[in-house]
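Removed from the display is one protein chain of the complex; every other protein chain stays in position.
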Amino acid sequence: MLEAMFFIAITAEAMTAALAAGRRKMDWFGVCLLACVTALGGGTARDVLLGHYPLYWVHNPYVLLLVCGAALLTIAMARVVDKLRWPFLLLDALGLVVFTIVGCNVAIEMGQHPLIIIVAGMVTGIVGGILRDVLCNDVPLVFSSELYATVSIVTGVLYYFGLQANLPPDLVMLVAIAVGFTLRVVALILKWEMPKFVYDKDLR
Amino acid sequence: MLEAMFFIAITAEAMTAALAAGRRKMDWFGVCLLACVTALGGGTARDVLLGHYPLYWVHNPYVLLLVCGAALLTIAMARVVDKLRWPFLLLDALGLVVFTIVGCNVAIEMGQHPLIIIVAGMVTGIVGGILRDVLCNDVPLVFSSELYATVSIVTGVLYYFGLQANLPPDLVMLVAIAVGFTLRVVALILKWEMPKFVYDKDLR
Partner (left out) sequence: MLEAMFFIAITAEAMTAALAAGRRKMDWFGVCLLACVTALGGGTARDVLLGHYPLYWVHNPYVLLLVCGAALLTIAMARVVDKLRWPFLLLDALGLVVFTIVGCNVAIEMGQHPLIIIVAGMVTGIVGGILRDVLCNDVPLVFSSELYATVSIVTGVLYYFGLQANLPPDLVMLVAIAVGFTLRVVALILKWEMPKFVYDKDLR
């Protein structure tokens, strides 16, 4: 079931990336490339940082076709898409928490320190979006918008401590996903944000 | 012969990067650094993604001196350079296809999946330019300009299937390089572009 959600998450990330590419008037190839970087960049960054080879998509290259397919489908149905704002945001929220769980699992299997397990989940959840924003020449949204990375951290903490408490793994996973997902959706609706740090002097 | 072309390609990439650095008024050190990132970034990204260590330039550090030398030479002859627009574009096209072949060879030697072989060629061919554009604070050209990544993919596909068909490797390589090079040059002359995806609504 986690695997099914993982593929849904990858597809959703690919589609939001395709829309971002469209806003930058990229060509079809650029759309596919940005979709791959966004959907697979988080897991790739995690694996490179942890030295966990081979990378997921090198081992299962067909996921590249899935991502490019989802990106091209988004081009085809772009006119319908703006009626789908909420389904998209919900899928993106699901993607965030599912990527987090997958990332934690990789670090747990490698026997990493608890802090690194949480970081691995967060990197998997947010780095794809950061790379998308850097390639689109924006300051990454995750640095300043509604709770996003925080959702990933909360999900990872719940998941890790649930497993530590010897609760049934499937239950722990479901609860972590449900809590993370709900937190993200509520943050979107109520526009919850972290406090901002505003500093306008230039030290240089 | 591939090696000779490889060094020509690295030099050409270093020189185009130096010009990009000049447009951003970088200092001599910045010119060298941007040249290294552009000329060696594609192969570095490929090797990091595939876990293929040591990196080429770590194993052969003198290539760093070649790249910096080419970059500094570009500064010295900047006034001549704008009469050299076409030689530059041709060398850059050669670089793209040669990098692609080199990248495919690395993945083939590692016994990777055919899709990954094509991707490895493409990453080697285009990532240097993407890093150059990100460091210059531009949206990467490869996302929206004339056929570039497509040329790399065509070259890689031809090369891989030629080898699969048991044709003589040297012949396959020459044909793949010739076709890719021609395609790129024709695309430049006729301004062939991939269709663009333009989407101007903001989902957020």
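For clarity, chains are labelled A and B in written order, and residue numbers in each chain start from 1.
Convention: a residue touches a chain if its C-beta (ideal position, glycine included) is under 8 Å from a C-beta of that chain, and two chains touch if they have at least 3 such contacts.
On a predicted model such as this, the values are computed, not experimentally measured, just so you know.
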Where the missing chain touches subunit B, by residue: 16, 18-19, 21-31, 33-34, 44, 48, 53-55, 58, 61-62, 64-65, 75, 78, 81-82, 85, 88-89, 134-137, 145
Interface with the unshown chain - residue positions in subunit A: 48-51, 112-113, 115-116, 119, 130, 134, 137-140, 142-144, 149-150, 193-204
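We take it that only the chains that are shown with their structure count from here on.
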Between subunit A and subunit B, centroid-to-centroid distance (C-alpha), Å: 29
